[in-house]
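Input: one structure, supplied below.
On to chain A.
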Amino acid sequence: MTDALDWLAPLVSLDRLAWLDPLAWLVVLPLGWATLAFVLGSGRGAWAALAGVSLQLWLAVELAGTILADGATPPVGASEMAAHHAVGGWGAPLGIDLAADGLSAAMLILTQMVALPLAVYARAYFKAGDPAGAWFWPLMGFLIAGLNALFVSADLFNLYVTLELVGLASVGIVAAGGGAQQLAAALRYLFVSLVGSGAYLLGVALIYGAYGTVSIATLTPLIAAEAPRLVWLAAGLMLVGLLLKTALFPFHFWLPPAHGSAPAPVSALLSALVVKASFYLILRLWIGPLEPLLPAAAAWLAALLGALAIFWGSYRAIRAVKLKRLIAYSTVAQLGYLFLIFPLLAQPAALQAGVMQVFAHGLAKAGMFAAAGVMIRATGQDTVAGLAGAVDRLPVTLFAFGLAGMTLMGLPPSSGFLAKWQIIEAALAQGYWIIAVVALAGGLLAALYVFRVLRQAFLVSGADVAERGPVPAVPRTLEWSAFVLAAASVLLGLRGVELMRLLGAGA
Partner candidate 1 sequence: MTSGLLFALVGVALFALGVAGVVLIAQLPRRILAFNLMGSGAFLVLVGLAQRGDLPDPVPHAMVLTGIVVAVAATALALALVRRLHALTGRLQLPEDDGD
Partner candidate 2 sequence: MTLGLAFDLLLACALLWSAWRTLSTPRLDRAIILFIAFGLLMTIAWIRLSAPDIALAEAAIGAGLTGALLLDAYGALRQRKRRRKAS
């Protein structure tokens, strides 16, 4: 009997499935279903997307499992990575290598984890014939493919191509079926994105000129051994280009219009994942090949800009009239936290804190934008004021918004609490109390803009609601997928240990 079932074994265990290398399939799969969705035609392909993202989630978890199981894993940031795939069989520096460590695996899991509920949400959000949803599925497929490709690439030039893939896909879904305001936001975003990747490309060109290779693993020891002045310039160009794409203060000007004017599922994808991709790349370069070049002052400059982002983004969110603008400015503020960790990177806990914040904000912000989409549908307007009395009609959605808000404020037991607590702990351990103060103040400011929304919905009477006529019904799927994302952001706080282990693997 057991013999008869032996053929099943390779389907279950990845170790015996050499051909099922998750690194490469995580890129091939989304490219495949994106193409299929395009061929199927306008408005089609939701099922292909759902099936594809589910499979990808499984692959990403498997990948994380193999990295965790490998006891001798080198620490995150080492040029030797745990999982590895030589495209074309050539190997770097002649060919392109794919590689993943705990950091890449974490980003891959987050991407599929956010994309799956959002795909469910988007299927209900874009009604048949909606011009904004006409080509949503292939665009989303290429976006996810670009993100996955970025997280597994170990080649600087290949990373440029993935950056362009992510950038153009994002601009495409922001512009989709939009009016003048949306198009203007998309164009502004496009130019920023192109200048950012252009600066990155020039940096790569200078590095190739100096060393004759663009493979990260080959470059790391070369840069550590000798760095001519040109390489400093290259590092500066690459980092500034990526900061522009990450929308770190003062480069944030393009983000609120782009994230605030797109349809809700698009805003969620952009805020939760796309800005994190360029942040991931900054982190990857910072702890990897560029590490020997960066003085402590650079880390403090990043942290200073991060702190300014927290204050300015929160201030604008507190004053915002429109609901989605409020959430978009909150993204500007929350991105600031990610840069507070740079002066602390001497401790591995700082990296864990940063990635925890990426997860916390990714899940919470996706949930928040999804919830906002429901509220805008139900109230017919994108304003905070219009939410008066919404609690009677949208209890689930407001609960979701509240949970996501909890994560952004950093209240226990959410993952946001875990992230902020770790930042504060790492800061105090190294004697940098100022960073701890900034992190605490940011939480209080977040409370102000989150409660502004909740107060309007719960406490202000919705007496004028009746005058607006019948309330449009909102599909239940929308409410619940928003809830799942927000709840995940809180529950992750209880299961944070696995994530920490993934990032601490071998350290």
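Going forward, contacts are C-beta pairs under 8 Å (C-beta built on N, C-alpha and C of every residue); 3 or more make two chains touch, one makes a residue touch a chain; residues count from 1.
The candidate set was assembled so that all candidates are chains of the complex that A comes from, given by their letters.
For clarity, every value in this text was computed on a predicted model and none was experimentally measured.
One candidate from 1 or 2 touches chain A in this complex, that being 1. Only residues 157, 160-161, 164, 168, 171-172, 175, 179-181, 183-188, 190-191, 194-195, 198-199, 201-202, 204-206, 208-209, 212, 253, 256-257, 316, 319-322, 325 of chain A touch candidate 1 when the two sit together in their complex.
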